[in-house]
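Up next, chain A:
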Amino acid sequence: MNLCIRGGRVIDPASGFDQICDLHIRNERIVAIGGAPPDANHTGVIDAKGLIVAPGLIDMQARLREPGEDHTGSMESELAAAVKGGVTTVCVPPDTYPPIDTPAMVHMIKQRVDAVGLARVLPIGALTVNLEGERLTDMGSLHQAGCTALGNSDRAIVNTLVMRRALQYASTFNLVVLLNAQDPWLVGNGCVHEGEISTRLGLPVIPEAAETVGVARDLALIETTGIRAHFNCLSSARAIAMIVDARARGLPVTASVTPHHLHLCEQDVGVFDTQCKVMPPLRSEDDRTALRNAVASGAIAAICSDHQAHGKDAKLAPFSEAASGIAGIESLLGLTMKLVREDNLPLTTALAALTSNPARILDLDRGRIEVGQIADLCVFDPDEVYTLSLNGMTSRGANTPFYDTELYGKVHTTLVAGKIVYNG
Partner candidate 1 sequence: MIGIHTGGVWLAQKLHHLVRLETALGTLDITFYRDDFSTIGLHPQVNPSNLPEDIEGRDIILVDDVLQTGRTIRAALNEVFSYGRPNSVVLAVLVDRGLRELPIQADVCGLKIDLDAQRQIKLSGPDTLKLTITDKDASDT
Partner candidate 2 sequence: MNVEESSVQFEAPGRLRHFLTTEGLGRETIVEILDIAESFISVGERRIKKVPLLHGKTVVNLFFEPSTRTRTTFEIAAKRLSADVINLSSARMSTSKGESVLDTVKTLEAMHTDMFVVRDKASGTAHLIARHMPPGVSIINAGDGRHAHPTQAMLDVFTIRQYKNDFEPLSIAITGDILHSRVARSQIHALRQLGVKDIRIIGPATLLPTRIEKLGVRTYYDMDEGVADADVLIMLRVQTERMDGQLLPGPEEYFRYYGLSEKRLKLARPDAIVMHPGPMNRGLEIASGVADGPRSVILSQVTNGIAVRMAIMAKLAGDAHRESHS
């Protein structure tokens, strides 16, 4: 297969390359940027005039609902949603049923993914057996089976000694750990940020300290173990400041944030809008501003969707009982581009947070546009406005607060290893 993506604005955020030119693909790799290679013999041409050609998106946290929760989504539906959103690599946290805590589970997921095709999937191995926070998993074997990163999803490892040992053991294999840091006692049965909204609505709270205490504990342990750690889905200004401070002290830590925390804040919960129920909760307006600034400055390296598809009924419940989470993989690019359009986020920074930075954090040979690179690409129109409707998503989820919100950057074509997996 010889493809030419013609006349697009090719952006490689890692190198800063940004030019209108052709991109030539042979088989699965990029063979030339600009002029055609001498033996070019195109079997296909993608007209990318007026479009941006970027590396495929790498989503650092998204659930595919398989195995175990097939009623809310499947690999077919959620990966179709991924490529529709320009995502070519999906990191799946280990909170499947059963959890990804054995090499056998890793193989099983890989087989399913191979059968479905579409996007790549990186299973994140569990740090502890059954995610219970008690016994360490066979991390070496998980790594061998293909887990480049480990984590315990959003199930806190309550026992600090177990956490320390898990990080120590993971560092033995030079693995990266993905952390969703929260102090479980302070989270309790809380469901909204402790602030004006919790007081008005009388809802149980998740104080900001739930995150800062969790991050502080994990940072202290990271410092003694030297492991490379990435904090997923941070929500508060103070936690970001702690990450910035830790990096300044030379700790190998990075952080990501979700588009919903960049766009919404506690006030958006309004009058019990369960679509805005997420974990960690939407924080204050000041927090949102701080998160936006941190993305712009690069203090937050990545933006991930934290995609979680839920059926309609899951949100039709009293707020404290409704499921939390947003089916966000289809709007990951659209909401990030919205910040580029409306909040002066530099385009290259935005794309880096979705592509090259996650690749670097996860040690992936992806997220770049260079000759010789695997052609995982996303071709999108930065100016095209589109909206999602609750019943019209490709994901089987019917849960997003962003339905009918104007999004920018509609994906036209997604390629994985030089193959067109989505054409809109």
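Keep this in mind: a contact is a pair of C-beta atoms (placed from the backbone, for glycine too) under 8 Å apart; a residue touches a chain by one contact, two chains touch by 3 or more; residues count from 1.
These made the cut because all candidates are chains of the complex that A comes from, given by their letters.
Just so it is clear, the structure is predicted and the values come from calculations on it, not from any experiment.
Novice: In the complex, what candidate makes contact with chain A, out of 1 or 2?
Specialist: In this complex, the candidate that touches chain A is number 2.
Novice: Okay, in this complex, where on chain A does candidate 2 touch?
Specialist: 194-196, 198-205, 267, 270-272, 313-314, 316-321, 323
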